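Missing here is one protein chain; the remaining ones are kept as they sit in the complex.
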Amino acid sequence: MVIFVAKRLALMALTMLVVSLLLFLLLELTPGSVATKVLGPYATDEQKQLWLAANGYLEPLWSRYIGWLGRFVSGDFGQSIRFKAPVADVLWPRLWNTAVLGFWTFAIMIPLSLALGVLAGMREGAGLDRVISVTSIVTTSVPEFASAVLLSAILVFWLGLLPGTSPMTSGFDWRQLVLPVLVLVLYDFGYVTRMTRASMAEVMTMPYIRTAELKGLPRRRVVVRHALRNALIAPFTVITLQINWLLSGVIVVEYFFAYKGFGALLLEASLNQDIFLIEACAMIAVFVAAATQTAADIGYTVLNPRIRFA
Amino acid sequence: MTGPSDLAPLLEIDRLSVSYSSRGGAIPAVVDLSLRIATGESVGLVGESGCGKSTVAMAILRALGRNGAIVGGSVRFRGRNLADLDGAGLRALRGGEIAMVYQEPMAALNPSLTVATQLAEVPMIHARVGKAEARRRAAAMLGQVGIGEPDRVLAAYPHQLSGGQQQRVVIAMALLGDPSLLLLDEPTTALDVTVEAGIVKLIADIGRRFGTAQLYISHNLGLILETCARVCVMYAGQIVEEGPAEALFRRPRHPYTQGLIACIPLPTNDKNARPLAPIPGQLPPPRHRPRGCVFAPRCVHARPGLCDVGPIAMERADASARQVRCVRWRDIAAADVAAEAPPARPPVPIGDEVLRVSALQKYYPIGEAGIGALISGEGIRTVKANEALEFSARHRETVAIVGESGCGKSTFAKILLGLETATGGAVYFAGDEISRIPVGSRTPAQVGALQMVFQNPDETLNPSHSIGAQIARVVRRFDKERRGFGIRGRVLELLDTVKLPREFYRRRPRQLSGGQKQRVGIARAFAGNPKMVVADEPISALDVSVAAAVTELLMDIQREHGTTLLFISHDLGVVRYLADRVVVMYLGQIMERGTTAQIFAPPYHPYTEALLAAVPMADPAVSKREIVLEGPLPSALDPPAGCPFVTRCPRKIGRICEVEPPPQRKPVRGHVIACHIPLDELAAIEPVFSAAPDAAAE
Partner (left out) sequence: MSRAGGTGEPAGAQPPTPGALRRALGSLTLLGESPVAMVGAGIVAFWIVIAIFAPWLAPFDPNATLQPFAKPGAAYAAGAGTFWLGTDQLGRDILSRLIWGSRTVLFYAPAATAIAYAIGIGMGLAAGYFRGWADELLSFLANVILSFPVLVLYILVITTIGASGLNIIIAITFASAPGIMRIVRGLVLDLRNREYVAAARTRGEAAWYIMLVEILPNARGPLIVDACLRLGYVVITIGVLGFLGLGLPPPDPDWGGMINEARPVALAFPHMTVFPCIAISSLILGFNLLADGLREISLRD
């Protein structure tokens, strides 16, 4: 088990290393274009040369990469061109805002989708199952930007219940959080529900469930003791991987509602060619995704005695 | 005289009919079935797959699922009609009065709960005892079912136990509710033969010690004869014959029972003296069963106008509680069954040596290779799949390799066919050393000369391609002369050879039954006119009557083509029937080899002896010594240092067995036994089989 965890962590480190190399090559392969992006299109060649020399860009590629990586790991992400401030100062508050958004999304989505999934999967093909299944297919078919549009049209334009944007300029306002969270939950819960349902339905057809029933156990105990434990192993992985999806979703939602989060920052950085900010945002996004993937793998092993005691 | 069925019945099934609903309408699974089980009685329910025997068990427990329903008749238990039970009553019945043991113990146990949890909940629910008391009872019961270390097993998860231990746990779980009836649905089918023997003995003991009545459901007639006092034979949803086990086997009345018994290769018969007599035709699909006698279309005794008119009722056939569902049983009884057996065949002359295996060795490194291993730094261990294999096979000869799972027989087949390469020793096939030539590097002639018949009918054919296309591909590869229409002609010829209709050319595998698929697999193997065919358990997944037909087909084609057959099997009955010479393997090594006659008579290797004793015998005329091996098969990862069989050997003579590899003892030329026990002692061992004292049954 210790070996397994160590192996997974090593693999994750290797992945991050390759990702950093890819990013570096993608964005900083030619120093000239870096200088153009940093100094703007109207800088003279002389200015660019001076800047390149001052920032160590005349050294060979590999030593630049190692230097960059070293600074990156120690928390020095460079200077943002657009915000005229250190990347770190821009990044951390934005990341916190996104964490708030993500937390509430998960806090609502997970209990909801697990409960619905288990209810639907307990009796496959029953009326309740049909309703839940169709609902979850329909909601996953409406992408975030579309549900944002539709919900805004209803809740903001027609009913006037909620604000249409969430910039939170005058401090935290939970009314501005409702729509972004709702949109994310609506798109994501269907997938988790369907996965839970499929897992539960499969477990309910297993011979050991029949064994439990033919032992004379009450149905409640069959479901709670014998089925749930096995049925929730698969959704666990799905839920942790959902964080990866959420990182995509927040970009759209934050952009739509003008929420000052990490996703909007990444998009803004990309559209403005703010390369050091792009690098930092992308590395953090991949780190979060890779870390949850690793956690999912380790958690799956812990949950599953068949692997734990192999 | 008081037959068991005259006692007060514990279970009384009266004219039960069960149907499953499907998209195409109702499918009758059980029709007009009546059965009584008295307190403490063991009754066998035997039949081939699809006959409805498992449905009977599920109907008793009212666990037919959402699409199954009892459409007629009643099930009474201690006089109560089970249809009247409410939820609580049903739960008290299940596990408390009637408990069940399942075919796949691994699947029947919950993978994420410990054995303790799963066992303890039975007394907690049915006897309303506390957790500690329930656990104590669970431990005691594990001891009763022959588990040596109950505490270790209690703490374990099911996947940490061997197959035999798992089934013992399932049996313990059933007994913990103190039921008066035990339903056993193929309880040993998923187990190795020597492990099966232990479970069969345990089940027989349970009946004696606990006084539990049993309904033993199986496709295996031998097992039923060994475990049950009374037998019901099912065919196509109906019981066709019922009676005391021994009498029924000695003198079957119903033509189906007679056919079934004639299909079983017994360890006391061989292919030349008494060929098997397969039942012609196929089981009719449930919705297209004939009017009148369901067996009539396949029955040689059927008379139009008599057998195909109305429903046929069970009829009392003689004094010993025998009942038969046949209108002509009196006429059939007059004719001697044995006289109808196919005539004996002359033996085939054996030719020159085709295959010689010498000191063959195959080690597998296990653990991860590549990047994973670099990171984890885990050492590499080896599995010794084959060690020092040594034997030969001749032209037209059938050599059987016998052993249980993990004995290395399939690894050996892979090396022979070039799917794996050996790590030591040599294999000479038709003069060429091929043990290290992968199939891709062999000449087309070498590849065509050595072909294989596979085990699993559902996997042997590619479901995406038609039968014709699959055989044609082989012809095209090995028969370079043929072009275009010539290939089609050859494929049709091959279909004729395996006795399949020519229109199967365009069929897809899913339209074929298991036996038909195996025939196509045989056609495919023989398409290139091979010198030698390896058949890896080709009939083990088939029903008795289908298996008999496929066995006979294989024998016929081998005879016709003069092919050498390497037959890999775990079933000594079949091996005895068709093999000329036998190789007995255990944990990758040869324990004994010799001619079939030498293997089946003393001197035996103790493992051979145990294997022989483990074969269920469907012949009451033969009596068999009981030998039950203790313990599970050791892992091939960690085999014993000396004799591989030492951990389970009932004849172990001392420390020498544990530390030193056994010497090869040669009683006569060609017969080799790897054992520390001196030859004269081995020779003095009493035979496993002997003629039974003729019971005054009828």
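Here the chain labels run A and B in written order, and each chain numbers its own residues starting at 1.
We adopt the following convention: contacts are C-beta pairs under 8 Å (C-beta built on N, C-alpha and C of every residue); 3 or more make two chains touch, one makes a residue touch a chain.
Remember, it's a predicted structure, so these values are computed and weren't measured experimentally.
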{"item": "Visible chains that the absent chain touches, using the contact criterion stated earlier", "value": "A, B"}
{"item": "Residue, one of B:Arg128, B:Arg483, B:Arg510 or B:Arg669, that touches the chain absent here", "value": "B:Arg510"}
{"item": "Which of B:Asn67, B:Asn462 or B:Ser635 contacts the chain that the document leaves out", "value": "B:Asn462"}
{"item": "Touch with the omitted chain, as defined above, among B:Val43, B:Val474 or B:Val574", "value": "B:Val474"}
{"item": "Sole residue of B:Val439, B:Leu492 or B:Val622 that reaches the chain not shown, by the stated touch rule", "value": "B:Val439"}
{"item": "Touching residues (missing chain, whole complex) on chain A", "value": "11, 14-15, 18-19, 22-23, 26-27, 133, 137-138, 140-147, 149-150, 152-153, 156-157, 164, 244-245, 247-249, 251-252, 255-256, 266-267, 270-271, 273, 278, 281-282, 285-286, 289-290, 293"}
{"item": "Hidden partner chain, residues of chain B it touches", "value": "23-24, 282, 285, 288, 369-372, 417-419, 439-440, 442, 444, 447-448, 450-452, 454-456, 459-465, 470, 474, 477-478, 501-503, 506, 510-513, 516, 521, 524, 528"}
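By our rule, only the chains that are shown with their structure count from here on.
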{"item": "Rounded Å distance between chain A and chain B, as computed from the means of their C-alpha atoms", "value": "52"}
{"item": "Complex interface listing, chain A residues touching chain B", "value": "3, 6-7, 10-11, 206-208, 210-218, 221, 225-226, 229-230, 233, 303-306, 309"}
{"item": "Residues on chain B engaged by chain A in the complex (per definition of touch)", "value": "61, 63, 90-96, 99-100, 102, 104, 107-113, 117, 121-122, 125-126, 157, 159-160, 170, 173, 177, 372, 375-376, 378"}
